[in-house]
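Note that this complex is displayed minus one protein chain, with the remaining chains in position.
Here is chain A:
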């Protein structure tokens, strides 16, 4: 059954029939398992992996991404959790991790423009109580994201018919 999740993680568009053929699990069981995962939240949702740089002629499609390191003053009883959860609620924030090292949180923030991201950091993020400092790193180019390479795929160099 784990195989089905791994396959869907790579390609969510595989039909239940194809998944059944690939795994040798009866299609009814495949459908039931997927329905169960969807309702339990094991499968949160399905989405496309978009390379915005490859979307031609649509300047509004561009997004600016920044990694923001945040250092915090911890509070008795809650540690960093309350602030981290508060930061995570902003829709601009794509990810929040508590990390080891000199900083405490590493966040990913997305916006339409550099200005929008800067405004978010200076007006929203740094003004939260117990945020001591932030360091913003704008992404210049994405090479790989979540296991998906954004480089030009390697060409198939094979001859059309070989022994």
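By our rule, contacts are C-beta pairs under 8 Å (C-beta built on N, C-alpha and C of every residue); 3 or more make two chains touch, one makes a residue touch a chain; residues count from 1.
Criterion: contacts and distances are computed from a predicted model.
Per the UniProt record, the absent chain's protein name among "Dihydroxyacetone kinase subunit DhaL", "ABC transporter permease", "Aminotransferase" or "Chemotaxis protein CheA" is "Aminotransferase".
When the full complex is taken into account, the listed residue touching the unshown chain is A:163, out of A:41, A:77, A:147 or A:163.
Residues of chain A in touch with the missing chain: 7, 18, 21-24, 154, 156, 158-163.
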